[in-house]
Structure formats: C-alpha cells, structure tokens
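Excluded from the complex is one protein chain; the other protein chains are retained at their positions.
== subunit A ==
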Amino acid sequence: MLTSHCTMLSELLQGNDSGGFLVIQDSCRYSGRDLLRSFISSALDREEVVHVLCFESSEEELKDGLRAPGLQRLHFHNAYSDPLGWMDHSAFTVDKFSFEELTHLVKQSPHSRPATLVIDSLTWILRHVSPPAVCKTLQQLKKGGAVRAVAALLHADMHQRGTVGSVCHLATSVITVSPGIKGDEALAKITKRSKSGKVLQDEEIFSIKEDLTVTIQNKPSHLGHKQADPEEQQTDPTANLTFNLRLSDTEREAKEKLALPFMFSKEKKTALLHPNQGSGRILYEPDANDDFDQEDPDDDLDV
C-alpha cells in the first residue's frame, strides 16, 4: 500500500523481520499514532495476526480507517477504559504488563501463527511500572517465541532522557517523528540496527492519508530549503536586463578584430625602433653659458 518502495520508512512499515522491536517516538508537537495505525494497517494487509495493547485510545478510535477484511485478525486488548482497576471490570490493567501475562494473552487467540504486538503507548506503562521492569519485559518479548515482532509508541517528552535512551537501545528500529514544513507533512528520522550490528540512519518526509496509506516524499536532503521557496529557484537573474549580455556571431567577429591600445603588434614595434629620418630633429649650439667650469663654480659672479 506504499507508493514508494525503496525507502527505509516503507521498509519498516512493510514488514520487519521476526524478533524486531520498532519504537515510534513522538512529542506533543506531532502525534505518532497515525503512523502506528498505518503500521497496523499494513501488517493486517500482509495477513498477519496483530494484537493491540491499547492504553491511550479507544477501540473505535483505533479501528477507524482500518479496512474490514483484516479486522478479524486484529485482537484488541482494552487497557483504555480501566487501566488501573478503579472500576473492577477491566480487561487489562497496567500491572499485568509482564512477559507471562502477555504471552498468555497472545496465545488465547485462535490463530496459531506468531503475532505482532502493538503497544499504544509505552509512556502509559512507564508512568506506572519502573523502567527496568519494562525493559526486562520488552527484552523477553523480543527473545521469546510467542510474539513475532513488537511495535510501540513512546512520547519522548514525557520521560527523562535516560529512560527514553534505554528503551531505544532495546529497539531494532526507532522512528522519531516531528512536524514538517507544509500542512500535513511530517519528518521521520529513522535509525535501524541490522542483525550484523550495522546502524543505518535516514531522514524522510512523509504524509498519511485518510485510509492510513503512507506517502513518502523525496528525501529532505534533496528538497530542504529549496522546496520552502520554489520561486527563488526559478527566477533567472539575466532575464529582464536593460542591456545585452550576449553577442551575436558578427558582433563577436568585430570584437575579436579590434586591437586594444595596450596590445603590442609588429607595426608598433618597428615604428618605435626605427623612427623616420629627417622628420623632426633638434639642433643645438652651445653658447657661453653652457661653458661651465668645474674648477671654478663661481666663475659667472661679478665679484
């Protein structure tokens, strides 16, 4: 369902390898939930079984926009209406966030295939469960066989930097989203760790349509400021001049023929070396005043 097929973002959404752990990091300036829902949508399109552990949005909000054929493979675990057990009829409370409980939960579904687990969001869990416990559970989920892959949303501006750092260290891929320049565009910074240990980083501009398809624009490095002001790029500074900047062929010929005053040609050289005889001569006859005696410099004084 993705329009572009070779970018890192589409690769991540289209199907990560088993054992993968994707973190979508957002802030209150731009919500990453739509991207998470696009991930769910494309996972369902790939015929995968998806379990959603939902703390922050209701079932209706989450399912809005998802295509019907996949919905039977989507298992919604409601941790939204009563996450702390205040009302005594909760489906999932936050203290149940442990490897054993989650494995049990995922295995309850009739599908035998390993499922993809989506968590909306880790922030809710991290506010009530200590970060080391959360990290331990996530690590066990990555290694254990019940869950094929995990994708989670994290509001980075709600935690200390260390907590965000330790969660992101566990992740195989991190997508950090922030608002883009134009209306519905957003910027994604992607860090991907491959199994060999190689780390790839990239930045992409994307937008999400109503049916949750992700359109990836050109890379920001090619667009960047150019896109911000397309008029500037198009204007030609030599377009509307009051004078002529270009030469026609005849004009060029005439220009090349012209000898400039400082150029030293053969004619000039001979004219300087052999001046014409008899044209202008200086005649000089010395008079008495020119008879200057070196021995007596005061000879001309009447003393």
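Criterion: contacts are C-beta pairs under 8 Å (C-beta built on N, C-alpha and C of every residue); 3 or more make two chains touch, one makes a residue touch a chain; residues count from 1.
Convention: contacts and distances are computed from a predicted model.
Visitor: The complex lacks one chain in this depiction; which UniProt name from "Elongator complex protein 6", "General transcription and DNA repair factor IIH subunit TFB5", "Tim17-domain-containing protein" or "BRISC and BRCA1-A complex member 2" does that chain carry?
Guide: According to UniProt, the chain not displayed is called "Elongator complex protein 6".
Visitor: Which residue from A:Glu60, A:Asp236 or A:Asp296 sits in contact with the chain not drawn here?
Guide: A:Glu60
Visitor: Where the complex has a chain not shown, which of A:Arg46, A:Arg67, A:His104 or A:Arg127 is the residue touching it?
Guide: A:Arg127
Visitor: Specify the residue from the set A:Phe21, A:Tyr80 or A:Phe97 that touches the hidden chain.
Guide: Of the candidates A:Phe21, A:Tyr80 or A:Phe97, A:Tyr80 is in touch with the missing chain.
Visitor: Residues of subunit A in contact with the chain that isn't shown?
Guide: 28, 30-31, 34, 56, 58, 60-61, 80-84, 86, 123, 127, 155, 157-158, 160, 179, 183-184, 207-208, 210
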